[in-house]
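Apart from one protein chain that is not included, each protein chain of the complex appears where it belongs.
Right, chain A next:
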Amino acid sequence: MADAVPPSGTGPLAKREARLAWGLLAPTITAVALVVILPLLAIFWISVKPVKLADLRAPEVVLREDLRGGPEVAGDEATIRYRLRNSSQDQPILAVSFSDVIPIGLVVQSVDERCTLDGRNLTCAFGDWEPGYRETLTFPVLVEQSYLDSGQSPQDSEATIEGRSSNVLTNDSFTLENFARIFNGEEFFEVLWVTLFYTVFGTIGALLVGLFAALLLNKSFRGQGILRGLYLFPYVAPVIAVAFAWLILFDPFSGSANALLIQMGVTQQAINFFGDRPLALIMVTVFEIWRYFPLSFLFILARMQSIDTDMYEAADMDGASPFQQFWYLSVPQLLGILSVLFLLRFIWTFNKFDDIFLLTGGNAGTRTLTVNVYEQAFAISNIGAGAAVAVVIFGCLLVFSLFFLKFISREEGL
């Protein structure tokens, strides 16, 4: 009798399971690839292309067609006029041609030499057009009664236009100027410094304030649920709503905060909270802390409530004071969640765009890297430079993520 050997390799059952798994994951993978991976690759591509906002619209032939002469009775003479132009001011269009159908009852008398008339089908070929090139074609026609009866006009039949134009996004011209531009000068270092300040202080601030809030609510009393719900409001409300509320509250001319400060005698003049350096940067950081402390608060509270109370009773028996209990018992227990939160929030604060964009638009020394992407791409209309900044952001994130993955596999609590 042969010895019983455990099966090795993957059996048919395991294979079927793996197939099912990939089948279930396929829609997600496809969607994510289309909307995340593809754009990421595109960003790298665009960052080395000289693309401006205006280039997004490919050059095309613009055609206008009308009937001139205002024919009223059969036998009148008129002209069909085609006006064409190259929509782009700096890109040529190659091998331009168009074809159109002449309405019934218009008899074309003579044809331009670049065009051919086959029955009622008109075809014209022009060759290559320079940027901004214009062309006008006229055809004298004789009007018959059937045209007047039909009530049609030449514009009713859509002309089909052909022409090849090269698109900056897909052609083979590359440049490193985008990167040279964004790394150039002190501006980049200022942006980097602002990003660092905002990220570091925003993250630490939100963590500390969240820790304080969690300590407050880590006991059961009536109304605890209500307060917990209330303290989550800043995070749950739409960012645009709270950002505008802050802007109005801190408005330099008619904001309540300024009126209050003046009335309390803290300041004599109104303070321009979101318009002055370096106050604006501090204010957007404070906003970040205000908006995201609920998140740290929630996580820290959840962790606190899972700490065993026996430990505190034992410490009490041994005569540890409340501060000692906090420092020697709670803090070590919370260190794990605090560090995971720090890493996560650090990355997300680094990625934050909406808040600063809405509060200051990146003015007054608050331009972070993410705001710079928008600024370069849309305010200066230089898509390529915007993409280059995005590549820089992506590089930073890659470094953070490596760090994070290494850490989270150790922490694995979240």
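The rule is simple: contacts are C-beta pairs under 8 Å (C-beta built on N, C-alpha and C of every residue); 3 or more make two chains touch, one makes a residue touch a chain; residues count from 1.
Assume contacts and distances are computed from a predicted model.
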Unshown chain, UniProt name, "Cytochrome c oxidase subunit 2", "Peptidase S8", "Nickel import system ATP-binding protein NikD" or "Inner membrane ABC transporter permease protein YcjP"? "Inner membrane ABC transporter permease protein YcjP"
Selected from A:V143, A:I182, A:I271 or A:I393 as touching the chain missing from the view: A:I393
Taking the full complex into account, find the residue in A:L196, A:L249, A:A314 or A:L335 that is in contact with the omitted chain. A:L249
If the missing chain were put back, which residues of chain A would it touch? 14, 17-18, 20-22, 24-25, 27-28, 31-32, 34-36, 38-40, 42-43, 46, 56-58, 169, 212-213, 215-216, 225, 227-242, 244-246, 248-249, 251, 253-256, 258-260, 263-265, 290-292, 295, 298-299, 302, 319, 321-324, 344, 347-348, 350-351, 353-354, 357-358, 370, 373-374, 377, 383, 386-387, 390, 393-394, 397, 400-401, 404-405, 408, 414
